[in-house]
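Here it is, the structure in full.
What follows is chain A.
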Amino acid sequence: MKTFFAFIQKEFRHVLRDKRSLVILFGLPVVMMILFGFALSSEVKNSNVAILDYAQDDASRLLIDRIDQSQYFSVHQKLHSEAEIEQVFRKGQVRLVVIFPQNFQQDLLHSNHVQVRLVGDASDPNTSNIVINYASSIFRDYQNELSNNKKLPYSIETETRMLYNPQLKSSYNFVPGVMTLILMLLGAMMTSVSIVKEKEMGTMEILLVSPMRPLLVVLSKAIPYMVLCFIDVAIILLLAVFLLEMPIRGSLFLLLAESLLFILTTLSLGLLVSSVVDSQQTAMFFSLVGFLMPALVFSGFMFPIENMPLPLRIMSNIVPTKWYYSIVRAIMVKGLGFSYVIKQTLILVGMTVFFLGIAIRKFKIRLA
Partner candidate 1 sequence: MATVHVENIKKTYDKGSVLALDNVSFDVKSGELFGLIGPDGAGKTSLFRILTTLLLPDGGHAQVAGLDVVNDLWKIRRIVGYMPGKFSLYQDLSIEENLQFFATVFNTTVEKNYHLIEDIYVQIEPFKKRLAGKLSGGMKQKLALCCALIHEPKVLFLDEPTTGVDPVSRKEFWDMLDRLKTRGITIVVSTPYMDEASRCDRIALIQKGKILELDTLTKIIGRHAQNLYAVNADNRYQLMHDLRKPAEIESSFAFGEEQHVTLRTPENGENYLIDYLTQTGHSDITVRKIDPTIEDVFIKLMLENQ
Partner candidate 2 sequence: MPQPVIYTHQLTRKFGDFVAVDAITFEVQPGEIFGFLGANGAGKTTAMRILCGLLSPTSGQANVAGFDVYRQNEEIKKQIGYMSQKFSLYENLTVRENIQFFGGIYGLSRQELKDKTNVLIDRLGLHNEANKLVGALPLGWKQKISFSVAILHRPKIVFLDEPTGGVDPITRRQFWDMIYEAAHDGITVFVTTHYMDEAEYCDRVSIMVDGAIAALDTPAGLKKQFNATNMDEVFLQLARGAKRGD
């Protein structure tokens, strides 16, 4: 037991004395949170809109005002012909053009049928989708006001509501994403690099010639990194709640427990890597390409898995990040309880046992 603590103490000393690993451990999560939170935000604010108003009546002016006043848009310019539409898009001045037909107000009030055209710049499909959604909602709201005043016999109301994230805040997406990526990267990379470093430096040779059992070596390597990764989870959650104002809807305890489980999964992957590679460079390469890339692609954080072809969808199931990402979203964003994440939890437990088992089996009690 004393050996075990001495080992853990030594491991903490390594980390605390190495500026680079400190920067990676604690700088990376903070930088990623701030980057995704502010710089790379996919939220659409103050998008420029151009208006082509053939109607020039009260209703169209009212709607133009509403568009301009919303936090999402500002009216950039008024156009005079359809020929100008392509020009403004080419110059990249606006994200959306709204076209009011002639006799807009009249048609709206009398024939109950009127068409407003929204033209988006689909060279950036995500943004243009969001922009058009926002704009449509302004029209819907106006329509609702009108229909409340006059009961129309055959009107069908459609309503789209964005569940869980009504303001479509992107932090709801990326906080779980950043947590998943950071844990995957740090857990797997830091552990594998620290073990492989001992091989490179020759210290592993001395540890092997000592009576210390391999299992103990592996465990004492894993525990310090488990603690450090856990600190990272805390940092990310604190930043999310206090800086990005994102609430944790579900149980904090459950979230932390699931995070601990995922940390164990990534650590066991790190141990597995360290048992098969011999240089720090290879270990780092392995962690980046073998774990970070699939984590980015297959967690559902960057690209929706539902839109992928079937083989890729099947493949995504073996990527542990996918399951953790869905757990975090379920707890943090949807506020769901344990019963909703049992399947994912069991899958992660299974993966951890599997990876750890191989890692311990593969840990060599000799040099070759």
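Candidates were picked such that all candidates are chains of the complex that A comes from, given by their letters.
We take it that contacts are C-beta pairs under 8 Å (C-beta built on N, C-alpha and C of every residue); 3 or more make two chains touch, one makes a residue touch a chain; residues count from 1.
Bear in mind the structure is a predicted one, so any value in this text is a computation, not a measurement.
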| item | value |
| --- | --- |
| Touch assignment for chain A within the complex, options 1 or 2 | 1 |
| Contact set on chain A toward candidate 1 in their complex | 2-3, 6-7, 10, 13-14, 17-18, 201-203, 205-212, 365-368 |
